[in-house]
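A single protein chain has been removed from this complex, and every other one stays in its place.
Entry: chain A
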Amino acid sequence: MTPQETVERALELSKADDCVVIVDEGSTANLRFAGNTLTTNGVSRSSRLTVISVTGQGVGVVSRSAVRPDQLADIVTAADLASHEAPPSEDARALVPGSRSSDWDRPAEPTSIGVFRSFAPALGEVFAEAESAGRKMYGFAEHLLTTTFTGSSTGLRVRHDQPTGRFELNAKSPDMSRSAWAGVATRDFTDVDLTALNATLARRLDWAKRRVDLPPGRYETVIPPSSVADLMIYLYWSAGARDAADGRTVFSREGGGTRVGESLTSTPVRLYSDPAASGVECAPFVVAHASAREQSVFDNGLPLTSTDWIRDGTLTSLIQTRHSAELTGLPATPQIDNLIMSGPGGGRTLEEMVAATERGLLLTCLWYIREVDPQSLLLTGLTRDGVYLVEHGEIVGEVNNFRFNESPVDLLGRMTEIGAEQQTLPREWNDYFTRAIMPAIRIPDFNMSTVSQAN
């Protein structure tokens, strides 16, 4: 049975008032390596059917993998029964009206280990070069292809094909005391420039041959796009309208309501998502397998368009379902699977920003970022894989690692420079979020709370 036939058959079988059916066809291929050798690898396929039955205001969600045709009726019946059993859902709304993707009928096409057929030998050459140059290489390459088919009893028939690729390369000195990281997001691995990444890491390990120990304190710090992505993604994940309206977050207005419309910074920064943005394309409609604070199964199929979260430094939107939009009196602006930050035009490259630094730190990566206080969005975390001291526009050595305590909302207000945006791979969050376009930023007084001995 094709995914499209599964959708149609499940919708026919449902006896509920309404029904949404989602079929996710997935495939992955990956290579993992450490110390110039392969450690693990694999390919896998997955197929998941999610039936969302609606009876009155009750919702039943049953999701099963590897479903055989003879199991379909039982799954739909279980979802229908669960919708009868369930208490009313507060996000209950009329389902989204029907629309149809022009390529609805096209089959899903899986990825395979073949995606690495020319990449793997090239990686082998990098290992050989590293071996002879006295470096150890660590990292991971992964390619996923997921096709999502969403149909509903209102006639909705939409599909989306999402390729997701990521590659991380980490070089270390033989004694593991020096370390450098680089990562890229890709849709198909044909554009991964291994030679350039390898050269970048070799240069950074050379920078680290001189060690400079610095105490904790506040330092002028240039934060590269990957780390800016890690900070802004946390901000984005914390931008749920309901939590803000309930007084729980940094986006809650004192005395009630949200801070939408409030200026967060005098810098004309823009933070937005756009499903059609080049290089970071993502689903142009809502896909919600279950309702939660920031998503509603009733919104499945709702079209997504370019959405400003912050524009000209002002908080413009929060993540909204149609339900939370009614509660807050603001437009429905659902979550979108990419994030873009830009400053005023003419921003400098990271290298130009370093060259313009009198004395400061250049980070490579932030890591183990966790929330300490939701009301200020104070985050803690650590630096890793290279913190460099810049003096008179030149890298003069590697500095010890630090633990930081900072809020990305505060950082927006304290930035003194926003560089040119570029596509980047977040370091910490790339398990969940790979589609980011970010600038480097300059913070005059980044809070390095304590020294970390790790290297």
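The rule is short, and it goes like this: a residue touches a chain if its C-beta (ideal position, glycine included) is under 8 Å from a C-beta of that chain, and two chains touch if they have at least 3 such contacts; residues count from 1.
The rule we apply is simple: contacts and distances are computed from a predicted model.
Chemist: Identify the UniProt protein name of the omitted chain, choosing among "YceI family protein", "Sarcosine oxidase subunit delta family protein", "TldD protein" or "Acetolactate synthase small subunit".
Modeler: Matching the unshown chain against "YceI family protein", "Sarcosine oxidase subunit delta family protein", "TldD protein" or "Acetolactate synthase small subunit" yields "TldD protein".
Chemist: Just name the one of A:11, A:61, A:197 or A:304 that touches the chain not displayed here.
Modeler: A:61
Chemist: Sort through A:116, A:272, A:285 or A:309 and give me the one touching the missing partner chain.
Modeler: A:116
Chemist: For review purposes, identify every residue of chain A that touches the missing chain, sorted by number.
Modeler: Residues of chain A in contact with the hidden chain: 28, 30-48, 50, 59-66, 68, 78, 82, 85-91, 113, 116-117, 120-121, 123-124, 127, 136, 138-140, 142, 168-170, 172, 176, 179, 181, 246-248, 252, 254, 289-293, 297, 367-376, 378, 380-382, 384, 401, 403, 405-407, 410, 414, 431, 445, 447, 449-455.
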